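The other protein chains are all here in position, but one chain of the complex has been omitted.
Moving on, here comes chain A:
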Amino acid sequence: MSTIEELLEIRNLSVSFDTPAGEVKAVRSASFSLKKGEILAIVGESGCGKSVLCKSIMKLLPGNARIKEGRILANGTDVTRYRERDMRKLRGNFFSMIFQDPMTTLNPTIPVGEQIAEAVAVHYKGQKRGKGQGKNLPMKKEDIYRRVIELMELVGIKQPKERYELYPYHFSGGMRQRLVMAIALAGEPQILFADEPTTALDVTIQTQILDLLCEIQRKLGMAAILVSHDLGVVARAADRVAVMYAGKIVEIGRAEEIFYDPRHPYTWGLMRSLPIFARPDEELYTIPGMPPNLLKMPRGDAFACRNEFALAIDYKEEPPMFQISDTHYAATWLLDMRSPKVESPLTGLGTFAPNGYRQIYIRKSLSEQRTAGKEGENGDKVILDVQHLTHQFKLGKKTVIPAVNDISFQIRKGEVFGLVGESGCGKSTVARCVMNIYRPAGGKILYQGINICDKEQVKANRRLLEASRQLIFQDAASSLNQRMKVSRIIEEPMRIHHIKTPRGSYHKEAEFQMKYVGMDASYLSKYPPELSGGMRQRVAIARALSMEPELLVADEPIASLDVSIQAQIINLFKHLQKEHGFTFLFIAHDLSVVRYLCDRVGVMYQGRLVEEAKTEDLFKTPVHPYTKALLSAIPIPDPRLEKDRKSPDFDEIKWPEKGEMVEVGPMHFVLKNA
């Protein structure tokens, strides 16, 4: 029996799914242990088995999954072969789980209080049985109610009594995640599994939820396993970190060890592909290739073919876990005595300033170089001029939601204009107004001098307007027709507009565009479901490019992609902009991406533009309190910095109802409250 400190111990756990295509090895001999009061983070790309690992410990996997080998020790007891009935006693009481999407994890037809009460009642019953008392008295209604209110207060829901009877749809995403947490905590579990708890939330709420999680964990002395792909989130919360790749834990150690002294090439790759680490004048690093097919595992190290430091032995034999220190282990042949010494490519990348902005590279940024070179060429040709744009949505007969309120900005030729803000701030509405999808309620939008709010002018210039503005959506899976071949998808806009193709036929043009976005022409005969997420986004971009547009409006084009694939798409955008001088309206909520890609940035809050400046100026000297809060909300992948940083308080920022834009610096405008 292990020491009492060890709450959970996993030894050589392997989990497989039986699918019609064969056996999918989702987790391959994972071993780790969890001490009392500790937060272990599991990081890795999607599909690397992090969620499966957690769910297999709680036995929440679907029927076609089975634990092939290994043992799960909970408090020293082997629970690997526990039946469903026995597991149920552990669930909620010993361990509990919160999930990624709070929008779907609550039952929409049951009041939230009742959902928590259910968990409380179950826990109480389990306790009675556990103590072996014969009487199985149900908990009194009032006691349950009191406990539910207590839990709701614990997770920071104000006025819990009034909100007990409300349904999940009354709550925003962050509040729902709090409720889910209350449910998970009902049974006073010793271990809390948090499966991407902040991924589906806004940046502004992310830190709040994460801090709440840490606070409760400390208060109740729980241990937690945090699954995330966001290294910033991990840096903020985790004591120890495990890096997973293709179902295997490839590196595990204390957070400081993983962040400051990573040893596995995959960990290097993950860190390097973060936009926050990149210098604006060079391409983002991307890990070459794709994660392996879990159906047919390659021989040797699964990461070998993507590893630039791969040795011959990597292709023959899987590396064992090498011990680096008492707490730090990594599975790579590079640590073997006989292998050549390799310097970590991360050294020399520099450190972070407290605001998350890398100081070494401030002096030489791309946009400064560009403005220096290009100013003369293009003059100041304004492509898009948005003047006092206002738009509202009507709900029912009387309720009107002002989505966009008096917004003005200009985009010049060849410029990348970023629009950032939390969800619901009206960014997408602006994009749709610019694309003539919505008819704005007020204001003017001039595209190359044509007023696109005016029906007559739009009619007269339809060809030009439709062809030269193109929209790229967030979710490539749903913005491409699933039943159309890629070739037809790319050719369709050209066919509609009867464009004379410079390369002879539509098909040749499609081939050209595919190569242009970095895909093989053989993919033209495939259907979108056969492609991966990154490829689908490339096809969507190719479709937009086939019209040879001047203005590309990209509405969160990378939000639904994995970190390493994000980097590829960002590089593609950068390339397009640099080589061809496309003008971009780039909408995003990820500020590190915006900083890397955009020349100028507008910050939106509650339908208003609160600050607009050159990227450098905005990140260096933010003026509006909302911008400041937003900037400091980005989690930085640096545990020492991140752990002490206070999360910004967004509640204090006033709703900017009235006010005017005031120039505070060269090309730097801020909304001043009137």
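As a working rule, a contact is a pair of C-beta atoms (placed from the backbone, for glycine too) under 8 Å apart; a residue touches a chain by one contact, two chains touch by 3 or more; residues count from 1.
FYI, contacts and distances are computed from a predicted model.
> There's a gap in the complex where one chain should be. From "Cysteine desulfurase IscS", "ABC transporter permease", "Thiazole synthase" or "Sensor histidine kinase inhibitor, KipI family", what does UniProt name that chain?
"ABC transporter permease"
> Touch as defined at the start, partner being the missing chain; which of A:M97, A:I569 or A:I653 qualifies?
A:M97
> Of A:G70, A:G187, A:G418 or A:P440, which residue touches the hidden chain?
With A:G70, A:G187, A:G418 or A:P440 as choices, the missing chain is touched by A:G187.
> Please identify which residue in A:I401, A:L464, A:I496 or A:M667 touches the non-displayed chain.
Looking across A:I401, A:L464, A:I496 or A:M667, the contact with the absent chain belongs to A:I401.
> Sort through A:K25, A:R412 or A:K427 and give me the one touching the missing partner chain.
The single option touching the absent chain is A:K427.
> List every residue of chain A that touches the chain not included in the displayed model.
58, 60, 63, 84, 88-93, 96-99, 101, 104-110, 118-119, 122-123, 126, 167, 169-173, 175, 180, 183-184, 186-187, 193, 393, 395-396, 398-399, 401, 403, 421-429, 432
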